[in-house]
Structures are given as C-alpha cells and as structure tokens.
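What you see is the complex with one protein chain gone and the rest in place.
Then we have subunit A:
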Amino acid sequence: MSMSKPPLLSVDNLTVDFHSAAGAFRATEGVSFSVDAGETLVILGESGSGKSVSASAIMGLIDTPPGEIVSGAISYRGEDLRTASEARRRAINGCKIAMIFQDPLSHLNPVYTIGWQLAEVFTAHRKASGEEARKRSIEILRRVGLPDPETRIDWYPHQFSGGQRQRIMIGMAIALGPELLIADEPTTALDVSVQAQILELLKDLQREEGLGIIMITHDLEVAANMADRIVVMKSGRIVEEGDARKVFDHPEHAYTRQLMSALPAHQEGDGPERGATEEPVLTVSHLCKSYTLSPGLFGGDPRVLKAVDDVSFTLKRGETLGIVGESGSGKSTIARVLLRLNDATSGEALFHGDDILKMDRRELLAFRRRVQMVFQDPYSSMNPRMNVFSIIAEPWKIHKDILPRAKWEARVAELLALVGLNADHARRFPHQFSGGQRQRIAIARALACDPEILVCDEAVSALDVSIQMQIIDLLGDLRDRLGLSYIFITHDLPIVRNFADRILVMKSGKVVEQSRTEELFRAPKDQYTRTLIEAAPKPKWEAASAA
C-alpha cells in the first residue's frame, strides 16, 4: 500500500457538521472513497444523504461557519487539500479538479456573457488572456457541441436552452484539461433526450482525456449508465460500495435493495390489468390551445404558438391515462385547459356528456368538485400559514354542501389515514413534513371533495425515487378502492409503465402516439416514442457487452 502510487483523489473518514440555532447537524459521518484517472465513481443517494456535501468538501466550497469539517482527510495525488493554502486551493480548483452542477442557469452568472465566463477560467489561472483566451473559449464550446460558437460566445446564459447551458458549464470545467471532474446531479433538470446527450458527452470526454469522474446522482438509471464503481449513501453514511454491476445485481444492504426495487427493469410483467370499465368519464375531442405572441414594437405578423394542437382522448371510469412529453410539449396545458384555468381555443371536452369548455360559473363550481388536481411541488401549492386541517378542510368551506362542520374533524382524520398519515398530523404546518408527506397531504386535500378524476401534474417528479414508488403505490391503491380515474402527466416515461393503462405521447402540442401501455413499450409505433424509450440510460455493462 505504501509503495503504490496514491489515487487521483481520496477522501478518508470525512465527517462534516452544520451548525444552526437548533444545534449541530451531522451531514456526513466517516465517509471514505477514492477515484482514479479514467474511472467513474458514482455517489448514489437520495436528498439529504450527504452526497453533495462530500463533493463540496473536496472543492473547499463548504462555508465555515455554518459548516465544520470535524475530521477526515481529502488528498489529491497524495497532497492534503485540507491543509493546503488558499492560493494552492485556487490553483487546483478549476485547473486540476473541476465541478459542474445541477441547475446550470443559476450556476452561470446572469449578467456576463458566456464568453467572458469561459475566458475567466483561463485568466484566473494565468493560462491565457485577451484574444488567446477568446480563441480557446470558442474551441472549447465547439468541443462540447455548442452550435455556432463564434457568434454565441457573446450571448448571455438566459439565451440558451437547459442542455446548452449544461454544455457550457462542462466547457468551463474541462477548459484547462482537469484530471478530475465532479458532476453534481448534472442531468437532473434536463429532459431525457437531452440527458442522454450530456451523459454521452461526459463519456466521450472521459475516453479522450482520461478524466476521473465523481458523479453524484439520485437517479439509478443514470448511475448504472455511468458508474464503474458505486458508493451508496444514506443519512450521511456510506451503506454500500463496490463494483457497479455487483451493487446493481447483488445489492447487499437492505436500503440498496429497496432502491433497486424501484428500477423499472426489476418490475417485469405486463402493465396492470384491472377493473377499468367501459363507461367514459371524460371525452376530449380536437382540443386546441394557441397563444398569440406579441409581434414586437414595430409590427410584423404576430406569431401563433400552438401549445395544444388537435388533441383527442377518452378517459374511462377507473382508468389511468398517462400523458408523457418533454418540457414544452403542451402536456400541462391540457390539464390547465380541462380545469378551465385557461380557456381553450377550440375543441370539445365532455364530462358525463356536458361540455366543460362551455360551462357557466355555477356549473364550473360543481364540475371542479369532481375533478381535482395534484401538483408537482406540494410545498408551493400549499399556504405555509395554514395547518394541515385547514388545508384539507378548505374545499368544504367553498362547497358548503359537502360536509357539515361537525364532521370535519373526523373526516380529516379519515383522509389522513387513507393517505398513510396520522390523525395528529392535522395540527401541523406544511414545513414540518418531508416532500413525500407533503404530497400525501396534497392528495388528501384533493380527495376531500370525493372527486371522480384526479389530475396529477408531475406529481412525483420532485420526490426521491423510493418515495416516488410509495406515492405511486398509494395512488394505485386509492384508485382501486375509490374507483378514481387518473390523468397522470409526466416527463418520465418509465414511471408510468407500471401505473398507466394507456399512454399518450406528446410532442410540440401534438399527440404522436396513443396506445395501451404494454403495446407502447413492446412495439412503439412512432419514432419519437422510440427515442424516448431508448433515451432512458442503459447500464454501462450492458452497453459494453453489446459492443
């Protein structure tokens, strides 16, 4: 051991605390791992598992206070980074060890051009300046696949798409040819097809430059796609580590096994064949919604954006319809139009034979009782100053005839039990709950009106994988017990595989394919559907054996 070359980077027994008025919180405890050149180490964990803290510690990005590195060593090629001087740290950051982050928009400075921000990498490390730095920046942008880099180098971050911004971030990270790249959830905010491109780019760079990569993710598929070795973290500790394939195929720790069970590949068997009746609840035909974009100050033809373009479908009692599409596909607009939060441009939507789009105020009020919505972010869709009881009981204040005041208490307790919470949770406030629990409260509130249809708009997208599965199980259970119909809107095709009866794939406002779930996965008819299915990252070892 003492004779062998030290690894590119090693972390030993790292313990980090965060101090607050409420006392010290231990973010990581005794975390150790190492990575070598040309190797990818994935740190897998859910939110709050301490995976990002470990990465920030490597870069010296933990603010002290409130953070405190209690113990442990971080060494780069045998050099202790914890005792390194400020200047030495700066010389390593960005030059030898670089980092990319989850949300590239907020991680790029909004008031400077991307060219300026790229050139800064060269100037900060005195590798180039002026024209030379600009020339090399253009080279880098071309390298990471940004189209037309000569022009776009003078653009600002907000002028790019999410995928392009991540390419720019990667460009900044690899500009000086670092030996180690730390990627903190680099594709979490991106669409699946863009995610596939970014992961490919990272692998290409690794192959060509011999980069060591530490990839932090909560996404099992991304982890399997990238990892040579995996470290699984939970509550600040490493619960399992080892060769990627071994961890995926033979997980040893109970927590890892629980995580792995959430993988679609582990849930074989055809979709649910349940008691969906033939009775249509909602029939939508030729629904259109277009927005007229402002023609600008000096006229010109106003442009029309067709957010929803001639969409038709039927939802039967007890059925789950998945609407799948990437951002901007118009999937959420459908929900907003059907609930009359926005007005449709044309089309028809029959709810038990009545056209929703033509309802007057009174009819609409009655209709909205029957159709309830669950949103993506249960925190921002709940009033933080109302306790759970008031949140759930609010519909009864509006629709006075549902339930007499005397029965509210008992019914709230019943609903909380139905979604797997306790009756004494009713007196607490939203911020006292975890993301998954908040989504349960949102579901309880939706159920308070005894709806027939539940519209879930990205209802599980903000949740951790293991929580996602719990919420989906809950929804499935409620569907069977209460005879609900679901419209389940998501960008994540695999998630609806075991949940939806039928799937509608949308792109640019149009329905490109609509078929039964098992059919769609077995024999996708449309090219775009195929792209979506294939964009889901495949395990590295499968790709290797196929090649």
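FYI, a residue touches a chain if its C-beta (ideal position, glycine included) is under 8 Å from a C-beta of that chain, and two chains touch if they have at least 3 such contacts; residues count from 1.
Everything that follows uses one rule, which is that contacts and distances are computed from a predicted model.
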"Peptide/nickel transport system permease protein", "Electron transfer flavoprotein-ubiquinone oxidoreductase", "Multisubunit sodium/proton antiporter MrpA subunit" or "NAD(P) transhydrogenase subunit beta" - which is the UniProt name of the missing chain: "Peptide/nickel transport system permease protein"
Full-complex contact with the absent chain, from A:Asp36, A:Glu120 or A:Glu394: A:Glu120
Absent-chain contact - pick from A:Arg26, A:Arg77, A:Arg90 or A:Arg370: A:Arg90
Sole residue of A:Val42, A:Ile69, A:Met172 or A:Val337 that reaches the chain not shown, by the stated touch rule: A:Met172
Which residue of A:Gln159, A:Ser261 or A:Ser434 touches the chain not shown here: A:Gln159
Residue among A:Asp12, A:Glu68 or A:Asp103 touching the omitted chain: A:Asp103
Residues of subunit A in contact with the chain not shown: 59-61, 63, 86, 89-95, 98-99, 101, 103, 106-113, 120-121, 124-125, 156, 158-159, 169, 172, 297-298
